[in-house]
Structure formats: C-alpha cells, structure tokens
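Other chains of the complex are left out, but the ones given are in their true place.
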Amino acid sequence: MLKLSEKAAQNLAALREKKPLIHNITNFVAMNYTANALLAMGASPMMAHAENEVEELVSYASALVLNIGTPSEGRIASMILAGKKATELNTPIILDPVGAGVGLFRMSSAVRIIDQTRVSVIRGNASEILSLRRNDLKTKGMDAIHTVDEAAEIAGILASEIQATLAITGPMDLVTDGERTIRVANGHPLMGYVTGTGCVSTATIGAFLAVDDDRVSATAAALAFFGLAGEKAGEKAAAPGSFKSALIDALYTITPADLAMGARFEGNH
Amino acid sequence: MLKLSEKAAQNLAALREKKPLIHNITNFVAMNYTANALLAMGASPMMAHAENEVEELVSYASALVLNIGTPSEGRIASMILAGKKATELNTPIILDPVGAGVGLFRMSSAVRIIDQTRVSVIRGNASEILSLRRNDLKTKGMDAIHTVDEAAEIAGILASEIQATLAITGPMDLVTDGERTIRVANGHPLMGYVTGTGCVSTATIGAFLAVDDDRVSATAAALAFFGLAGEKAGEKAAAPGSFKSALIDALYTITPADLAMGARFEGNH
C-alpha cells in the first residue's frame, strides 16, 4: 500500500512545516497530555472552552477537536457554539464521543453535536461509535465488546447516514466513509494503559486534517503515525509511566521517512 | 504479620483479574495522575463529575472515590448525588478530604458528604482527618502537625463515631475502624514531592475495596502496595520528575508475590 504510506509521510512533513493551530475543547483528564502530544508532533495546540471566547478563537484554528469526556451542559454548549462557527468557516471538526457507549448524557450530547454542526470525522471505540446509531438509541454497558470486523459493515452504513468519516480504534483500527474502508494495524498494547490515549489519537486526526482535505487518508495517516509512535515507545519502555513519556518523545522524533516505512495499512483505498 | 501480607497479595491478584471500574469525582490537579495510576495497577478508571450523569454512571462502578480538592458547590453537589446512589447500591465510598484541615468550605463539604452518604473509608493527613471531629469544628492552619501516634487514639474514637474506617497517612500510616488498628510502614520521601500522591493513594484504596469487603484489610493492603511502589520508584529515580513516572511503572510491575514480601504492617489485626 505504497501510495497511502507516501501520503502519510507528506502529511507529517506538511504538519511540521505549517504548525497548524488546533483548537481543542476536551476533557480535563486528557487536556495536558493532548496539548503536549500536539506540540511534540509539530502542531500548535489551543485549549479554550469558555462560551464567551470559543467562537472568536476557533476562527484562528485550522481544525476543531471536540471531546465529550468530563462533560457538563456548559461545555457541550461551548462545543456547539464553536462547532457552528467552524462549520460556517469550513474548518474541519473532529468528534470524540468518549463514553457515549455507556452514558445517556454523553450519547445525547454527541448526537446534538452531530446534528448541529458539520462533523468531518468521529473517532471512538466500537461501543462509542455504534451508540450513535439513530435507530438503536439504547445504552450499552462498558463491557459491550465488538470486534472491528463485526463493526465494519454497520460503521459503513452509519458513516453514510451521518456523512462523517468514522474511525473505530482498537487492536486493528478501521476508517470508513461508507465508500472507502482502510484498516490500520499500527499500535502497542501499553497504549491501553495510559489514560487519554484515545483522546490524543483524536487530536492527532485533527492535526492531519489541518493539512489534508481527504478525510479518509488524513484519518488513516494520523492513526498510523500515532500507532507507530506507540510501537517506538514500546521499544524503549516496558511499563506505562515511562511509556507515556516515550510516546511523546516518539511523536517528536518520527520522521516522514519513518512513517512511510512503518505505516501498516490494509483495505480498498 | 504473614496473614495480612498474604491477603494484600490476594487483593492485588484479584484486582488484576477483575479490573474493577472505579468511579472518581476528583480534583483537577490529580485527575490525570489518578487515572493513570488506576490503569497501571490493573483497575478501570472512570472520571465523571457532571450532575446529570453521576447517578447513572456510578451504578456501573465497583467503588466511588470522592476527593474534595479544587471544590465548587456544583462538584460537591455531584459528589453527594453519586454518593447517595452508591449508598443505595451498597457500593463502597472512599473520601479524601483534601485541605479540610485548613479551609472551612472544604471541611464543611467533607462533613456534608459524611452526613448524607455512607462513607466506608476516609484517607487524609492527620490535620485533614482530625478536622472532621464534630465537637471541635474550628480551622487548623496548614502547619498543624500531628504525629500518627498523637492522632491514633482520637482517630479510633472518631472512626467509631462516624462509622468509617480512617486512614491517616504520613511517614507511618495508621488505619483504624475504632476496633482494629494497623500501621503501614511502606513509603518513600520523594512521594511528598509529587502532587496528587495522597489523592492517588485514596483511589488505590478504592480499587482494593472493590475486591475486598473487609475495609481495614483492604485499606492497609492498598497503602502497603502504594508505599511499596514508592520504594521501588525510589530505587530507580532520585528526583521527583522521573520518580513520578517510575511510581506508575511500579504500580504496573509489582506482583502479588512482591507485595506479600515487601508489605510492612504493624498492629493488632
């Protein structure tokens, strides 16, 4: 899959050169880690969630990342305000529906954001993504496990329905817009032992969308890059504390050539 | 003290196997570190504090950890909502009265939580724990220092009064329910140089209570495990930045056998 690998490398080079401003309205747990990851990979993070400034600030950004972890009515309202402005400005919006698979407030908040703004990409685990199905609005327990393969078909239908590219991440990531489907094999088991890893992968998609208009290739490239950083970190560290630092180091040190060589894509693209 | 060491090891093995979901309503400073520590030791952290979701979400959890650092009226209200639900469901509640020894809002908030929910364990330093005495509701300066020995007798009385197990941590930790008293000698001086160490030890108690119904043994085991992780980290790191990462690593790598061998308990249990 040479072509997509090369595009991923080009995206990373563009990211390092343009240092796009990424506006994040994200949860309190992953806020620091997200900002550090974006800085390390070469982007410029902006973390701002106040209702009276998000519309102004998002106008400076090249992508808007909305993450509903640790939600509140006020934060969701800020996300919708910022999202409407981003829609108006044609700025890509990336949504992370954290916990939408288990909590009703989170699921309904994610649905409100999708309904009121033009979301380009949604990234979550299978349970989170599948909770967004309109004809199946019921809570799923946290233990609901869906393999990427089980989820692939319904994800494609859902992607077409809500006109967004979907990324279902897990041991093997799935990216689909309903027409094209790409699988990304990069990653490392220790990533599941660091809080906010999923949130940071979503922000990484935001950074790649800021330099690549093709939602599917940008999303797949971002996930390959982030997964490869996990692999590199896993070569240096054998436990989650040192792994977390090593992952940030890898986001900084991986070159476009490393990414072209290390990215592992499968699928029809 | 062979018996308790073995129970501690059993608890750790059960924690790794069951990966219990621990619901944390905690302060903004320690939120990320707490989630990472719980993941590293083998538990599943859930960080959620919105009033309109805590009752729903706590129903999935095996323990509820309430931490009043960086408080606000809204957050205390969420803690009480979640706490009432946990009480109803018989889910153990662990309270960390951060700063109750120095701030009146914090002290009164801690008292409100204790009055309106059934708290199983309260962990704090001597000043925080002793501030909860009803017949002595006056502010204490942050410099108020009480040795664990000075505090032991009054802690026993207080534990019986409020029907909770108390853990007063310091160079030597004290655990008492008014009848049984255990001292835990594990720990390392650099733990005092990392913010949120106390908060994480409270969350660790939550994780152990999720697999052990005996409040006193679960609390003592958790403190021994966490203190031992500090000792292991101190073997790897000589300054607080690298120590913080090494502590997370140790929570992941310490085996039940390590804990059985390294736990240092004293007292009548």
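As written, the chain order gives the labels A and B, with residue 1 at the start of each chain.
What we mean here is this: a residue touches a chain if its C-beta (ideal position, glycine included) is under 8 Å from a C-beta of that chain, and two chains touch if they have at least 3 such contacts.
Fair warning: this is a prediction, and the values are worked out from it, not measured in the lab.
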item: Complete complex - number of sequence copies, 2 represented; value: 3
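Everything below uses one rule, namely that only the chains that are shown with their structure count from here on.
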item: Averaged-CA centre spacing for the pair chain B and chain A, given as whole angstrom; value: 34
item: Footprint of chain A on chain B - complex, ascending; value: 21, 28, 31-32, 35-36, 39-40, 44-50, 52-53, 56-57, 60, 244-250, 252-253
item: Residue ranges of chain A in contact with chain B within the complex; value: 27-30, 32-33, 69-73, 99, 102-106, 141-142, 192-196, 238-242, 244-245
